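With one protein chain held back, the other chains of the complex are shown just where they sit.
Residue numbering begins at 1 within each chain, and the chains themselves are lettered A, B and C in the order written.
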Amino acid sequence: MIGGGRNAFIGSIHRIAIQMDGLAEIVAGALSANPENALASGKDLFLPEDRIYTDFRTMIKKESASPSEIRPDIICIVTPNHMHFEPAMLALQNGFHVAIDKPITFSTEEAIRLKEVLESSGKQLLLTHVYTGYPMIKQAREMIQSGVLGRIRKVFVEYPQGWLSAPLEQENNKQASWRTDPTKSGKAGAMGDIGTHAFNLAEYVSGLSVYKICADVNTIVPGRLLDDDGAVLLRFEGGASGVLMATQVATGEENNLRIRVYGEKGGLEWQQADCNSLRVMWPDKPAEIFRTGAGYSGAMAVHNSRTPAGHPEGYLEAFANLYRNFFHTIAASDKQESEKYLDFPGIEEGIRGMKFVDKVIESGVSEQKWLTF
Amino acid sequence: MIGGGRNAFIGSIHRIAIQMDGLAEIVAGALSANPENALASGKDLFLPEDRIYTDFRTMIKKESASPSEIRPDIICIVTPNHMHFEPAMLALQNGFHVAIDKPITFSTEEAIRLKEVLESSGKQLLLTHVYTGYPMIKQAREMIQSGVLGRIRKVFVEYPQGWLSAPLEQENNKQASWRTDPTKSGKAGAMGDIGTHAFNLAEYVSGLSVYKICADVNTIVPGRLLDDDGAVLLRFEGGASGVLMATQVATGEENNLRIRVYGEKGGLEWQQADCNSLRVMWPDKPAEIFRTGAGYSGAMAVHNSRTPAGHPEGYLEAFANLYRNFFHTIAASDKQESEKYLDFPGIEEGIRGMKFVDKVIESGVSEQKWLTF
Amino acid sequence: MIGGGRNAFIGSIHRIAIQMDGLAEIVAGALSANPENALASGKDLFLPEDRIYTDFRTMIKKESASPSEIRPDIICIVTPNHMHFEPAMLALQNGFHVAIDKPITFSTEEAIRLKEVLESSGKQLLLTHVYTGYPMIKQAREMIQSGVLGRIRKVFVEYPQGWLSAPLEQENNKQASWRTDPTKSGKAGAMGDIGTHAFNLAEYVSGLSVYKICADVNTIVPGRLLDDDGAVLLRFEGGASGVLMATQVATGEENNLRIRVYGEKGGLEWQQADCNSLRVMWPDKPAEIFRTGAGYSGAMAVHNSRTPAGHPEGYLEAFANLYRNFFHTIAASDKQESEKYLDFPGIEEGIRGMKFVDKVIESGVSEQKWLTF
Partner (left out) sequence: MIGGGRNAFIGSIHRIAIQMDGLAEIVAGALSANPENALASGKDLFLPEDRIYTDFRTMIKKESASPSEIRPDIICIVTPNHMHFEPAMLALQNGFHVAIDKPITFSTEEAIRLKEVLESSGKQLLLTHVYTGYPMIKQAREMIQSGVLGRIRKVFVEYPQGWLSAPLEQENNKQASWRTDPTKSGKAGAMGDIGTHAFNLAEYVSGLSVYKICADVNTIVPGRLLDDDGAVLLRFEGGASGVLMATQVATGEENNLRIRVYGEKGGLEWQQADCNSLRVMWPDKPAEIFRTGAGYSGAMAVHNSRTPAGHPEGYLEAFANLYRNFFHTIAASDKQESEKYLDFPGIEEGIRGMKFVDKVIESGVSEQKWLTF
């Protein structure tokens, strides 16, 4: 694992997700560039001292040369955005699979270069767009693919957060600081941090690709260096349209991701705050509430849950679903299951996300209404 | 009452709203141009035969000349949009107050001419933007006006319906037919029918005026003559921004009006499906659920409810609140209450709505991103 | 109308319910025994002075003798419990139909005597167990009657309120005072005031009769003269069992009536706080959400609603449904509709309620576990 030392947020999430199913364990770490923090953080994880590093280059080199029975299979990268590309390249070049937090890289160019190296490496890459791991999101995707809702007409996705409604980056908040810093986060703030999640979810659930957008991108908190709010009109290939909203200044909101998709024959709605329910609506009969773990669910939902209906699963299980599918794919041990159920986001989703950021920022300052994607 | 014969939708709603509080009764009607229907509809309402008309001009003329103890005070117009202006003008010119369903007229020009006549008449005009009549909408407005949420930054309003996802106007559905007919509905379909409600609600709750928009307006069902779907990026005076969505092809949705407003210090959310609750969110303490009829509510909410908390009030009560405030204002009988609590939508809201329709339709076909309102 | 002067609670509810549909109007009133209040209250209702009374006996006598074209059809009694029997008897004996708030009388004996007089009178009697008037309660009853849930096994009904968690009767609260006064309310407090509602709802929805109970009845607030809390184990004819809970000391609760019924094949749940939804559950497919006003509803629900789905109806509409069915039954004007859809609670439900009160109070102090009903 690279990054994820004490006080990091997403690193500990990855570790829980990795460990939950007993399919993998963390054996080495360059958890921090600060030697003291690296050591303490490694010890927290019960790592042997000789596998605690302060530099990811050293770690990759040394671990790469370790005997096959202890050599790690996967390098997991949970650093801020500007530190994704180099370790990912190095890991692939040294024969490791790669798991990486989103966005995939700092720039689209990096993402494209990474794709080239990945393809020639024969390795797997996991990009943790966690929200696609929810069982009821799988159910939604599978139902739409089956055609039961008819041709899709409308997609509404929204991701309101409130935590950046105050200028936390001026108050020494570590998470706020790097996320609002263009040298670490990239050209986008909210649109990169959560807008890409919403965008990925919209494309994943609907099965459609956005090709034109018109964006209103705002920096609302005075003094902030990147956008903290945006709304985007969407046009999808095949004729559907929609709206994406992502904001970090919706004061009082937690992490209220929500998606609604409407087709000719029916519609559906899912929101993270009630993540184990999927409301499916019909014009001429009562709405149905599909539930995680229920016996009537589709195969994708069943594959991505762990408990019977009524035992709430959550964010960590969704995260673990990504890793579980990734591990199973690597192990090729799950041959009895159709590959379809092992899907996880990867390099293509990463490149789509980077292009979304490019285009949304461009549209935000453009006088032209629609920009082609 | 003009319009509202058997099989009409909104006419019977108006009647319930008028009668509920025992403050007014219906004494005459030109309920239909069809003599048979007019008669039958009038008898349904226990009207004497000599006060049942087939022509509103005759009715206004005759009733205007009736003795003061039985002369009606108010003419209520619940016809399709193209039949609003003429009866409204005639009613004002003959000394009646006017209640009129939205949108106020067929065109902005008519609305402006109506305003001139209204102002010189000294009469009152009620425009039934019903959603502003909900107690928790009053609570929201009052809280925002009090400054408790801080300066407003974001306004999201959405109004998804599904009933026009099939081409009902080709299947002899009366409501669908006139609402999708440009000669009866005006230049807009969904954006006029429900988009104006959403727009009115956004301005009413936030207390802010929209001045720039960028709209995506669509006709999704093949063969339809007017828009049935739209999304609008909004900019408000004072710096807030937002999104308005209104669609009638969200298959399976009922009438799912929802508004969220976020300020520097807090946010709030209301939706018609849970109309007696108002969720107020804070960055550093638990969200609070304000409820219709509760003792802790503000004065506007209290004035606009009829039962203690826990006895659900609904759409008809919201509608009746508009009429009750209108009646009290006319009667000037409610002197002990601040006028503030008697507010109801009128000519200004009507003109704003017409301008919204003009601008949104213009923006829908424009290549320019932002149009000034 | 007898009772219901200024500051009364339930009287104004009855008036709204009576007026809403334009099927009846209030023409005379003995609204208060206090002459000043009676007059002021009558004027609030636009009653002519000569039809404003301070004594119900005088009113019944005089109105009974009035010419048939102005003679009222119905006497509506909204006084405290101890003042139900005498006016009801007098009204029936003078040829009026009677509408009466629950519980029907002060004692079971009175209720039985009233039944005898009612039967010989040929008149109709409405007892306003309002909760049976909700469209989704009608839907629940109709579905259970149809057998779609299979044989009923369990019935849970609960009615938590919080308003009496403080000793309001010691603070001059009028509603609290008479409801906790055995000379006005009868032998039960909470069990009579709201327990009877819960009991009535359980029997109405399930279509089953309770025949054995075991009750825990409590007076929780010190100094109170009647029970303010109770829980009852229920046994129904035919083998079903259940629980009834009713309390007025559930601090913070509003009026949170809820019922759940489970059969061999499915279950359903309704609660007043979300009164336009009925959740129907199945063992092997997603739960369905039935909604007021939806086209797929059963005939009883359709008959008892006024607006299309998505326009919330509430407590006042439920109340008005009782009156509407009562009026239509009296008028026999609704011949095209099956009588089935015109049902309303009457004398039998009244007697059941009185017996419930008797038995529950008896059980509360009994050492014997089960008492036969």
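Throughout what follows, a residue touches a chain if its C-beta (ideal position, glycine included) is under 8 Å from a C-beta of that chain, and two chains touch if they have at least 3 such contacts.
Predicted model, so just to flag it, every value in this text is computed and none were measured.
Asker: Among C:Ala33, C:Val243 or C:Val302, exactly one should touch the missing chain; which is it?
Answerer: Of the candidates C:Ala33, C:Val243 or C:Val302, C:Val243 is in touch with the missing chain.
Asker: In the whole complex, not just what's shown, which of A:Gln19, A:Gln93 or A:Ser177 touches the removed chain?
Answerer: That would be A:Gln19, which touches the missing chain.
Asker: Determine which one of A:Asp101, A:Glu142 or A:Glu313 touches the chain that has been left out.
Answerer: A:Glu313
Asker: Tell me which of C:Gly267, C:Gly293, C:Pro312 or C:Pro345 is the one touching the absent chain.
Answerer: Spelled out, the listed residue whose C-beta touches the missing chain is C:Gly267.
Asker: For subunit B, which residues touch the unseen chain?
Answerer: Those residues of subunit B that touch the unshown chain are 280, 284-291, 294-296.
Asker: With the missing chain put back, which residues of subunit C would touch it? List them for me.
Answerer: With respect to the unshown chain, the touching residues of subunit C are 149-150, 153-154, 156, 158, 160, 162-163, 165-166, 214, 216, 218, 220, 229, 231, 233, 241-243, 245, 247, 249-253, 260, 262-267, 280-283, 287, 366-370.
Asker: Extract the touching residues of subunit A with respect to the undisplayed chain.
Answerer: Contact residues on subunit A toward the absent chain are 9, 12-13, 15-16, 19-22, 25-26, 45-46, 161, 163, 253-256, 272-276, 291, 293-294, 306-317.
Everything that follows uses one rule, which is that only the chains that are shown with their structure count from here on.
Asker: Touch graph across the chains, line, ring, star, complete or other?
Answerer: complete
Asker: Just the number, please: Cα centre separation of subunit B and subunit C in whole Å.
Answerer: Those two chain centres are 34 Å apart.
Asker: Roughly how many whole angstrom separate the Cα centroids of subunit A and subunit B?
Answerer: 42
Asker: Going by the touch rule set out above, which residues of subunit C reach two or more other chains?
Answerer: Within subunit C, the residues that touch at least two other chains are 291, 294.
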